[in-house]
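Some chains omitted; the rest stay in position.
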Amino acid sequence: MEKNRLEAFSDGVLAIIITIMILELKQPVGDSIGDLFKLAPTILAYILSFAFIAIYWVNHHSIFHDAETVNVKILWCNIAWLFTMSFIPFATAWVGTYPKSWVPLSLYFADMSLACITFHLMYYLIFKETHPDKKFRLGISNYISLATYFLAAWLGGLCPIAAFIIVAVVSCWWIFPQKRQNS
Amino acid sequence: MEKNRLEAFSDGVLAIIITIMILELKQPVGDSIGDLFKLAPTILAYILSFAFIAIYWVNHHSIFHDAETVNVKILWCNIAWLFTMSFIPFATAWVGTYPKSWVPLSLYFADMSLACITFHLMYYLIFKETHPDKKFRLGISNYISLATYFLAAWLGGLCPIAAFIIVAVVSCWWIFPQKRQNS
Amino acid sequence: MEKNRLEAFSDGVLAIIITIMILELKQPVGDSIGDLFKLAPTILAYILSFAFIAIYWVNHHSIFHDAETVNVKILWCNIAWLFTMSFIPFATAWVGTYPKSWVPLSLYFADMSLACITFHLMYYLIFKETHPDKKFRLGISNYISLATYFLAAWLGGLCPIAAFIIVAVVSCWWIFPQKRQNS
């Protein structure tokens, strides 16, 4: 399997996910500024999910940059990761409708956790393929990210606003692809 | 016709099919875990169809790997196959709504049969184009797959759960692209 | 402008058009074979439009095959053509709902006429760019196609079935990209 076709397929799926979310944004029921503001939670959830997917797209490129070839394990790990990403519009829409409810929030952050776990697994598999003789080490930022999404899924319902802010701050670390500790 | 543009177009169509299925997943009507579980049949049908399309994508790449050029027969066989794939979201949504009804299940598995038949036809055409002097032979796994989808379309309504499990197990064989018997 | 990016963008738009049409296919209201058959006009309109777009995709590739560079005129003609193609799902859905009504049929075939005209204009512009010193001639099949779509738009309402059959037969000529008279 060549890297290019996998990248192109992943880009295609991400491009569609990032744009179909806007279809969940129903137009306001009236023509006043108040009608627009009633959609605020949905719009906010959309913006967060857009940023989340964009950050992953940048980092996806980053971890595949050094890869020469793609083995079957990486291929299916990538598909599993795309699957978790494809649930984001569904979870985003549900959170947008019930922005303060425990279950939608848990599903939203649990999906982010799974995306984060499969992404790190993919990172590990690519590293092993590219540098078979080096030792794979994650940085502290990787552990914090994994823990944050995991905790947000379990405790997010306690204080939704806090959960969103903490996840947003932690996600910001990934805007600039991490310098990898191993290379 | 160059192979690259056909692959890119097929990837584009598959990427869209795999992601628009999520649009069929309406958000739950409430915010409790029970409301989420009510969607279980739809979510399960979605997961199966996602895996089904992903497996085809991997195998599509596999059979086109050796192809040098693409003739008009292969081109139109590929379009016919994409057509059967494009019906999967429609059949998936119908099965998700009536998970135990005979007709939706038959349509779902009949569409999978057609996808399997056109795919094998495409495999045959590519093989003849690439190795004009070799004899084309299918493995036992190919015959079992064709028979399974066909039987599921006719008998799936007898016991939907069994049909799903058998089809899922048979599909698993295709997760790792078959070593081709002929090459 | 390089040819590759224009081809990739066109392929992307066509891939989306061809797959979002399936979203217009609402699932049947019941779970019987009769409920499925009630959707027959919509499904038929979908199949015709799918074939129509696939045929154009093949021919689009064919006319761009010889092109070396793409000037601004070709670029905008291509965008105008994509615009007419993007109306096909809209017209298809309307025809599917009112399969025997005059206005939806006229809109459907008028859109096909416009697609055909812009496509031939693009063919002319590419020919002039690639062979500036040769004379551009259309074959008899080109004139018949243009006339058929045009007549179908004006007279299709008289006998919808006949219009569909004639258009389908004429479109079949384009399944195999025409040998160009000029080259």
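Chains: A, B and C, in written order; residue numbering restarts at 1 for each.
Everything below uses one rule, namely that contacts are C-beta pairs under 8 Å (C-beta built on N, C-alpha and C of every residue); 3 or more make two chains touch, one makes a residue touch a chain.
Only a predicted model underlies this, so the values are computations on that prediction, with no experimental measurement involved.
Q: With 3 copies in place, how many does the full complex contain?
A: Whole-complex copy count for this file comes out at 4.
We take it that only the chains that are shown with their structure count from here on.
Q: Imagine subunit B is absent, with all remaining chains left in place, and give the connected groups that result.
A: Groups after removing subunit B from the contact graph: A | C.
Q: Same or different interface residues for subunit A and subunit B, judged by whether over half of the residue numbers are used by both?
A: Different: fewer than half of the residue numbers at the subunit A-subunit B interface appear in both copies.
Q: For subunit B superposed on subunit C via Cα atoms, how large is the rotation, as a multiple of 5°?
A: Angle of rotation between the two copies: 90 degrees.
Q: Calculate how many whole Å lie between the centre of subunit A and the centre of subunit C, each centre taken as the average of the chain's C-alpha atoms.
A: That gives a centre separation of 38 Å.
Q: Measuring from the mean C-alpha position of subunit A to the mean C-alpha position of subunit B, what distance in angstrom results?
A: 27
Q: Which subunit C residues touch at least two other chains?
A: none
Q: Could you please specify the touching residues of subunit A with respect to subunit B in the complex?
A: 1, 5, 8-9, 12-13, 16-17, 20, 23, 72, 75-76, 79, 82-83, 86-87, 89-90, 93-94, 97-98, 101-104, 107
Q: Would you mind writing out the residues of subunit B in touch with subunit A in their complex?
A: For subunit B paired with subunit A, touching residues are 7-8, 11-12, 14-16, 18-20, 22-23, 25, 27-28, 31-33, 35-36, 47, 50, 54, 57-58, 61, 175-177.
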